[in-house]
Every structure is written in structure tokens, then in C-alpha cells.
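Data first, discussion second: the structure below is written as C-alpha cells.
For this depiction, one protein chain was excluded, whereas all remaining protein chains were kept in their positions.
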Amino acid sequence: MLNSIAFAQTALLYLGYVLIFPGFLFCFVVGLLLTGIDRKVVARMQRRVGPPVLQPFYDFFKLCGKETIVPDAASRTVFLLAPLVGLASLVVLQLFIPVFKFSVFGSLGEVADLIVILYLLLIPAVAVMLGGASTGSPYAGVGLSREMVTVLAVELPLVLVLLSVARVVGRETGRALVFSLNTIVSFQTVSGSLITRVSMIPAALAMLMIIPGETGSHPFDAAEAETEICEGLLAEYSGAPLAVFKLSHAVKLLTMTSLFVALFLGGLGTPIAQLVAAVGLSGELAAAVTMLLQVLALVLLCIVLTVLTISFVHAVTARLRIEQLFKYYWTVVTALALISLVLAWYGY
Amino acid sequence: MNWLSYQHFPIYAIMVLFLGAFLVVLLGKNRVVRAALALLSVSASLALLVALVPRVMLGGEIIAYWMGGRGMSGGYAMGIALEVDALSLFFALLVAVAVFVACLYSIQYMEHDDNVSQYYTLFLLLAGGVLGLVLSGDLFNMFVMVEILTFAAVALTAFRNTVTGALEAAFKYLVVGSIGSVCILAGTIMLYAQTHTLSLAQLSLLLPGNLNNATKLAFALLFVGFGTKAFLVPFHPLAADAHGAAPAPISVLISGVLTKSGIYGIIRLVYFLFQNMDLGAIRFLLVVVGSLSMFVCVTMALAQHDFKRLLAFHSISQIGYVLTAVGLATTLGVSSGLYHAMNHTIFKGLLFLAAGAVLHETGTTDLNQLGGLAKRMPRTTALFLIGAASISGIPPFNGFASKWLIYQAAYQKAVESGHIGYLLVTIVALVTSTLTLASFIKVSQSVFFGRLPERFEKVKEAPFGMRLAMGVFALLCVATGLLPQAVVKTLTLPAAQAVENVGRYIAAALGTEMPAIRTVTAVEIGVWNPINWLLLLGVSLLSVTLVALLGKYDRVSENEGAVRAGGKYDLFFGGEKSVHSQVGGGDLFWGFKHNWRHYFSFMHDLHSGVVNDYALWAALALALAIVFSQIVL
Partner (left out) sequence: MFKKLIEESFGKSPWLFHINAGSCNGCDIELVSVLTPRFDAERLGFKLAGTPRHADIVVVTGPVTRQSLQRVLTAIEQVPEPRCIVTMGSCPQSGNVFRGSYAIAGPLSKYVPVDVDIAGCTPKPEAVIDGLVKAAEILREKRRAMK
């Protein structure tokens, strides 16, 4: 009896995680907020007034109210299911990224490590590719080609970054290798953020360059260039499925920036905890306040990262052609990540 | 010994296949009879092997079976032996499952061909040959089985000899395959001349630490011979031709089963006969050949525009993963390599069968001609997508589970040994996996999605029997992906344990005292819990879907009548009604290819398609291997 109550409590807790924090509601609000801030900052940099920060919310709700047209050539199931699968897998991925020390899977053991996350990041991309391809639109064909090449381009440096992080943390914890994201973050809360290490600075730079590529924003948005190929894969989407895709795109911003925070800035949660302790709070209240402040700090960091990697870059660059994009990632960014890996390998 | 005793099961399992092969010719006039006969013999074989699982896999028992009761005499193993340890049984099970499903599929797939009874005969000969190879306990028998399976495979490649290129492919396969077989024969002779025994167990006892130039030569010959059977680089062009021409179930056997026999041979060679995996050079050899196969073949696959040829190159690429992992010489490496071998058989089988279904319904596998089949063949599409997700390593399917273990094994090896080269292997493996995804995205776009050409408007779904066979594979893809711990524990770890307990293998055959089992454990550094992930995904997908349905997500407007409603449901392309250009399959990833254009043009020039060149490559590979073995062994 007691067991079943405990089980029900756990189940409810996890339902809460999935639905509210750090699941759907959090992703929805913060993701769209990040997009709104991005649009506003870009507008301000171009000396425009710019849309209100809440514009992405209006866009989302408006799209929900539109008619959904399934083209003749599309296969209905894939067309309608792909956005949902993409969003759901992204939200689940967000659960795996710890908010400083807080992880959803504290008691139950971790579900996925760095390499798994690398692959889970592919699922939303595959979902949008299959969804777009299912419409049979020629624009989607071109978009799919570019999207896949972008994924290919980003994958190599991302792998190198993750491997060097795994090596650095592994060496310092005496375990050779650490792939667990929770361990990486809790290591940082004790011995400071990874970005302070010499070997990690190039990797962090590379990761900053990966964020716009992975989220498909300027100048790496060849895949959804709305002026030349009509948003490519999304060309035939309308109404609610389009809204879901736009939402996934926004959530991906959150995922990538919070992944950066977890990988390189994981130590920033410690001063907050110390601050709360210094004020004289203790017990559950302190935990709650710390948590709240840390979430705020995470959101703030995500905003800063978005502005830094996406808005600033967006405002001052023009779109790269797809083969330039590929070349850029496999030379410049890969070289940065490789330097980091070699430094990490030899113990700097 | 009692006739029903389990010691007889391995030989029965081989015999029923060969028996079936001859009975099918004799009695196979009737469609139903021959299908029933073939299916009966493969399922009997499968059942016999499954019955051995508890003892051999879980109990760690090794069955040494001497034909006709003639065993050792005068300290030498004279009789013909079958020796079944967990490694053999592991491969045998792979073979049996793949053969069973392929047979199931053949029933409807081959309906419209001539001489189907001969087809079944060759099919069963091939199956029996591979099974005999992996269960055999002596080297000469392995050669005999290699010959049987090679010739059956050659004949089956040319089975549809009306298909353009079938005879050519068979001829190429015959020439280079024979070079491989001759290598194996020559190696066997060398070893026999030096040691006076053919028993694998006794060779494993005599050879290590006791090498002369002749046995070193034998190593090179056997390595190249088995490498040919696995189509490793530089023998990969054969596979592409053979797969392109052979009927789909045969492709399943060639890629899922025949290549595995090559891998099996190499494992027996380096871990048992010569036991030289502690030499850095041999690990280097395996890992380099493996990584080369992995990378070269995946890039070759990107350049293909034929569905089956593309799959053929991928199958060698995946074999590259297996060889690389096995070459790491750690328990985790061997176990994950074998896991990947198993997964490869399953998902590549599924993909070949899906390609077969497309060929069966549309009559072509050319990516540039196909398109939009998802609307006409939704079930085949779903099954194909499962296979594609598996091979590209999309969680939670099986390809991901094993690849993930391989990355770990390689990185762990890199850190432990301090060699930065293994790090490179990890990176190549990860990039290869993404390239694999790219080429399967290409297939989905060019075959199942995209525009439906007018001449395929009337295409129908694949028949039930074929879908059933694909369904079995798809189910296995999901099951082995969701339960990695269980699979490792019951199947691959026992096999890896057998690899590390060579002493027991020797003792079991020679009848000496068995050394105690050295239990092995594979230390995983990563965390991956697919069931929990799937639960979370399920919950979140369910909640999105619920919210979406509450918000009338499914209230869509579709074209309901045959009447076209003013172009509302047409595709949008800038208003030009007549112009519709689909990016051709071969050109889909030009952004990638453009940056690699020098590499691709080099590869293009290299793969001339002339059998003389390929024979030359084989000779070159052999020469290199001989020099290599003389220097390092």
C-alpha cells in the first residue's frame, strides 16, 4: 500500500517534470521568450523599433488558429506526426540537461549521457526532415538537402567538443572518462566552471559557434532561407503543425544554450547557493530560494548566450551558401575544437 | 550417445539445411511443397540452435563433437570436428534467424520467377554452408564450407540473369571470391604442413609463440581470405555489384550472414589460432582496416543512386564498425562489436527486404526514378523507417545501442592505452554514423517521400508475407535496442567470454582438463537507459498529442473528392504549374560533396568496375598482408 502511494507520488512528480518544469511549460515560455528577445535585439541593432518581445507568442497562437492544409501529395500521418515527435523529443532532451546542480533524475539514476544527447539532438532534425520530405514539395527537397548538410557540418565539431569535455572532467575526477552530464555539472559546482580551464576555452568558443548552426539561424540558415527556398522544409506546412515546428525551433534555442551552460558554466550555481546561505536562510526555504535563483540565473544566461551567439551574429552577417557553411564548420570550428581536444589529451 | 542428445544438435542443424536443399529439387514441382520444405528445414535448424542457448550461452558449456566418434588419436585430432562454443553459437543464431526470415520473405517475393526450386536449393546450400562454417571445429572444413557458400552465393547473384549486370556481377564475385577461397586453402595447407593438424583447437595450442615464416605467411593468407568473404576494403566493390543484382532475400544472406562468416573467421584467426591480439600491430591492422571500411564505404554509399547498391556499401561500412570494435581487444570492444554484428544482420536485413519490396512493386531501385511511395506503400515505409533509424543510430533502436558501446570502447581504449589514434577511431565512427544518417535521409526522400511519379500511381502495398518477414526484423530491431543490458548479458558477453577463454576451447576439443572460466565484465562508462527514455518520450508525446487533439490539431482540410479544388491542395512552387524539379538522389548532398570533390573524384576513378583491377587490388592487399605479417609477427 505504502509502496503504491510512493509510486504514485513519483509518477506524479515526473509528470510534473515533463509537463511543467523543466518540461513543456518552461520550454514553451522560455523558448518563445528567447526568440522574442532575439528578434527585438536584432531590430534594435538595425535601429528599428522591432516587434514586441511577446511577438513569438502571438505568432504561435495565431498559427494555432489557422486552417491546416494537407497537400494532395503529402502522406497525412507523417505530415501531422512529425512536428509532434520533434517537439516531444526535444522536451525530453531538455529534461536531461541539469539546471546547475538540480537534475530531474537525482534519485532514479541518469537516463542519458553526452553521446546519447548528441544523438537525441538528431531526432528533431530528422522529424522536420521527414515531415518536410513527406509533402513532396521541391522546396522541401532542397531544404532537406541543406538541413542534412548543416547537421553533418555541425556534428564533427560538436563531437570533438563533447569528447574533450568528457576527457577533462574524467582526468580531474580520476575516472579517465566521464560521459555523464550530471557528473560533469556536479564536478563544476565543486571545482569551478570548465570555461576557466585553458584547454576548454577553444571548445567553448567552438560551442558558441555551433549554437547558431544547430538552431539554424543566421548566417547558417541556408536550410530555411525564406527568401530563396520559401523556408525549405516548412514550405507546405500551415496552421497548428507549423506552430509546433516554430515552437520546436524556439525550444532548440533553449536546449542548446542551456547545454552550453551545463557544459562550460556549470560552476555558476555555487555562488548563488553561497549567497543564499550567507543571507542566513536554511532548510527547505533556502533550497527553494536557491532553486528559484538558479533557474533565474539559467534563464538569464540563456538570454545572454542567445543575444551573443544569435542576435549579434544575425544582425551583422549575410547568409552563407551551404558549401561555405560546411567548409566553415569543418575547418574553423573543427580546428578550435581539435585544439581543445589535444590540450585536454595532454592535460592542460 | 543417445540420438536425441543435445550434442547432436549442431550437426542436425547443418544437416537439415543440406537435406532440405536436395529434397526441394526432388519434390519441389509444387509451389506449396517446396516453400513448406524450405521453411520447415530452416525453422528446424533455428529451433535446434535455440535449444542450445541455455547450455552453451548461459552455462558456458562447449560442445566438441567428433563425426563418427573418431576423435583424438596419437595426440593428434584426426577426426572431423564440430566445436560449438558461445562465439560459434552466437554467429550460428544470427545465421539461423536471418535465413529463417529471408526464407519467409522468399515465398511471395520469388513467386513470379522461374526455377524457384533451384533457387531454394541454392538458398539452403548457402545457409548450410555458413552454418557449417561457424560451427566447424577444423580449418579444412571451414574451407569446404567457404567453397560451398561462395559458389551458392555466386549462383544466386546471377539467379535473375535477365537483369542487366547480373552475370557480370556474378563473374566479378566468382573471380575475386575464388582468390579469397584460394587464399584460405593455401593458408590451411601451410598450417597443416607445419603442424600436422587441422583442428582449430589443436592449432590454437600449437601455434602461439611458435611461429616460423610459413605460419606467418599462412596468417596473411587466411586474413586476406576471410577479409574477402567479409568484403572489407579493398574488396568492397564486389559487394555492391552482387547486391545490386541478387534477389533481395539473397542480399540479406550475403550482407547479413556471409560477411559475418568472414568476421567470424578473422576472430577465430586472431583470437584463437594465432592469439596475437596483444601485439599492437595486429590491433592496428584490424582497427585500420575496420575504420577504412567504415569510412570509405559510407562515402561510397553517399555517391550511389541505386537503392540496393547503396545498402551494399552501408553493409560493409557497418562491418567496418564490427571489425574495429573487435580489433580494440577489450572485453567491451569485442562484446559491442558482436552486438553490432547482430544488429547489422537485423537492420540490414530489414532494409534489404524493404528495397526488395520496392523492387517487387515498382520494378526499379533507381533513386532518381522513384519517389513518393509513402502514400502507396505506407506499411513498407514505416518498416523501412525503423530500419533506417536503426542503421543511422537513432535512439532507441538497436543500431544506436551497439554504436554507443563501440564509441565508448574506442574512447576508453584511447585513454587507457594513451594512443591518440584510437581517439581518431572514435571520431571517425561518430562522423560515419552521421553520414549514414545522411544517406538514409536521401533514400527516404528519393524513394518514399518526395513526388510520386505518374507511372507509379497504381503501385500497391507489398503482400502480407513479405511484410510479415520485415515485421519480424523490425520487431527485433526494437527489442534489441530497448534491452541492451539483456542482450549483452545473454548473448554478446558470453561470446566475448568465449573469446577470452581460449584455454577452455582447446581443452574441450582435446579432452584435457578444463581450466576454470575466467569471467569477464564489460565496464561501461556511459549512461543510457532506453526504457526510461522511451517512457518519458511516451508521456511527453502523449501529452503533446492530447493537447494537440484538444486544440483540434487533427481538424485539417484535405482534398476529399476527386475534383481538384482550384489548386488549393497542390504543392506551391512559385505559381509555375508545369515546372517541378525534384533534386535527384545522387545530387542531394552537393554541399557536402562539393567540399570533398577531390576525394570523390579520386574514388570515382579508382572504382573502375573492371574485374582485372579488382583482382589486382586483391593481389596487392595480399602482398601487403604478407609483408606485414612477416615483419610484425
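By written order: A and B. Residues from 1 in each chain.
One rule holds for everything that comes next: contacts are C-beta pairs under 8 Å (C-beta built on N, C-alpha and C of every residue); 3 or more make two chains touch, one makes a residue touch a chain.
All of these numbers come straight from a predicted model, not from anything done at the bench.
Enquirer: One chain is left out of this view; which of A:155, A:236 or A:323 touches it in the full complex?
Expert: Checking each option in A:155, A:236 or A:323, the one touching the absent chain turns out to be A:236.
Enquirer: Going by the contact rule already stated, which one of A:46, A:77, A:196 or A:317 would touch the omitted chain in the full complex?
Expert: Only one listed residue reaches the unshown chain, and that is A:46.
Enquirer: Kindly state which of the options B:113, B:461, B:500 or B:570 is in contact with the chain not pictured.
Expert: Of the candidates B:113, B:461, B:500 or B:570, B:570 is in touch with the missing chain.
Enquirer: Extract the touching residues of subunit A with respect to the undisplayed chain.
Expert: 39, 43, 46-52, 55, 57-62, 64-69, 139, 226-227, 229-231, 234-239, 242
Enquirer: Over the whole complex, note the residues of subunit B touching the chain we left out.
Expert: Against the missing chain, subunit B presents residues 551, 557, 565-568, 570, 572, 575-577.
The rule we apply is simple: only the chains that are shown with their structure count from here on.
Enquirer: How many Å are there between the centre of subunit A and the centre of subunit B, using C-alpha atoms for each centre?
Expert: A distance of 36 Å separates the two centres.
Enquirer: Give every residue of subunit A touching subunit B within the complex, in rising order.
Expert: Residue positions touching the partner: 14-15, 18-19, 23-24, 64, 67-73, 75-78, 80, 84-85, 87-89, 91-92, 95, 108-116, 118-120, 122-123, 126, 129-130, 133-139, 141-142, 144-146, 148-149, 151-153, 155-156, 159-160, 163, 166-167, 170, 175-180, 222, 230, 235-236, 239-241, 244, 321-323, 325-327, 330, 341, 345.
Enquirer: Going by the contact rule set out above, which residues of subunit B touch subunit A in the complex?
Expert: Residues 371-372, 374-375, 378, 381, 385, 389, 392-395, 400, 404, 407-408, 411-412, 415-416, 420, 423, 426-427, 430-431, 434-435, 437-438, 441-442, 444-445, 449-452, 525-529, 532-533, 536-537, 539-541, 543-545, 548, 551-559, 568-573, 580-583, 588-592, 594-595.
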